[in-house]
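Structure first, commentary second.
Coming up: chain A.
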Amino acid sequence: MRGAAGRSARARLVLTALVATAALVAPFLLGDYQVYQLSVIVVYIVAVLGFDLLTGFTGQVSLGQGAFFALGAYTGVIALTKLHVPYAATPVLAGAVCFVVGTLFGRTVARLEGLYLALATFALAIATPQILKLDALDAWTGGSQGINFGKPASPLPTLLNDDRSLYFLCLAFAFLLYTGAWNLLRGPTGRALVALRDQPVAAATVGIDVAAYRSTAFGVSALYTGVAGALGALVAGFISPDSYTLFLSIQILVGGVIGGITAIGGAIFGGAFIEIVPDLVSKISDAAPWALYGLLLIVCIMVMPGGVAGLARSILHAAEKSRKARPR
Partner candidate 1 sequence: MTDVTPATAPLLELREVDASYGATQVLRKVSFTVADGGMVALLGANGAGKTTTLRAICNTFVRTTGEIHFAGARIDRLPTERIAAAGIGHVPDGRGTFKGLTVRENLRLGAYLRRDTRETASDVEKMCAHFPILQKRMEQQAGTLSGGEQQMLAIARALMGRPRLLLLDEPSFGLAPVIVQEIFRILRQINRDERTSILLVEQNVRLALDLVDHVVLLETGRVVASGLPSVITADEAVRRAYLGA
Partner candidate 2 sequence: MQALLHQIFSGLANGAIYASVALALVMIFKATHEVNFAQGELAMFSTFVASSLINAGWPYWGAFVATLAFSFVVGVVIERVVMRPLQGAPALNTVVVFIGLLVLFNGLASWIFGHTMREFPSPFPPAAWYGSSYLSPHEVGMIGVTLVVLTIVFLFFRFTRLGLAMRAAAENPHSSRLVGINVGWMLALGWGLAGALGAVAGMMAAPIVYLEPNMMSGVILYGFAAALLGGIDNPWGAPLGGFLVGVLENVAGAYLVGSHLKLALALALIIGVLLFKPSGLFGKTTVVRV
């Protein structure tokens, strides 16, 4: 018993160490474009984390994460270009704004049952680009052109070039938010959230304020997504309304479902997946990634609803079992 638990903890430690080492060393071995791609992966990981926190741990189905991603991106870039906030601080500001807006939105819609929440957020995702193009906001948002501000320059040009410095900025935020999520979910908050998801009525009777938790979860999720949006904008060097369509929300959904929405470790796989796989299959056809996404979503829900993380867990479990069953 202790051996099995110890082994799985050790396996997790080794895996963590490997991922951490790779994350720190890889940028020095790769070319600029790959470093840029790596940054995008980290951005997606943060966004998928945000999705997992909401949908995986409170059971609120959101198809509108792209809207908060956009809000984060626009907040960050407007802060950078109009208010001259230092670029490394823009994700913080974006996160804060998204937290407030997310909590308010969550408070408004949190009483809707799963399907209807999905419907409301789906509508939000579809309407987002149009809202961003609004004439009245043109002075701030740049209308349908968006804003091209150029990638921020590295503060330490001798040590790190621009792409690498942005990568480490993303990595720092991702590390903070990841450990934050990990601690949150291990503690009483995590237990309350899971109780809320699995037994909403029972949770209410033992004194958990369901509405407050749900809207806060919405806010925290929006915070993660907003930080990701701001980081994504910095990495790209420009923003435009048409980057934030329904398909961005769907991409985040795919990352969450493939990785496994109830395991934050799955977000790492999910984030990498949605950046790397489309690149690979788009050689077949421009549209191939989307057809593949669709197929994967359906197949994944049918044959491995726990995503890759769930799969890994059950493989580990099976290995433990067979080891125990084997006669000495």
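One rule holds in what follows: a contact is a pair of C-beta atoms (placed from the backbone, for glycine too) under 8 Å apart; a residue touches a chain by one contact, two chains touch by 3 or more; residues count from 1.
Selection rule: all candidates are chains of the complex that A comes from, given by their letters.
Everything numeric here is computed off the predicted structure, so don't read it as measured data.
Interface record for this complex: partner of chain A among candidates 1 or 2 is 2, by the touch criterion.
Residue ranges of chain A in contact with candidate 2, taken from their complex: 55, 59, 61, 63, 108-116, 118-120, 122-124, 126-127, 130-131, 133-135, 200, 210, 214, 246-247, 250, 253, 257, 261, 285-298, 300-302, 305.
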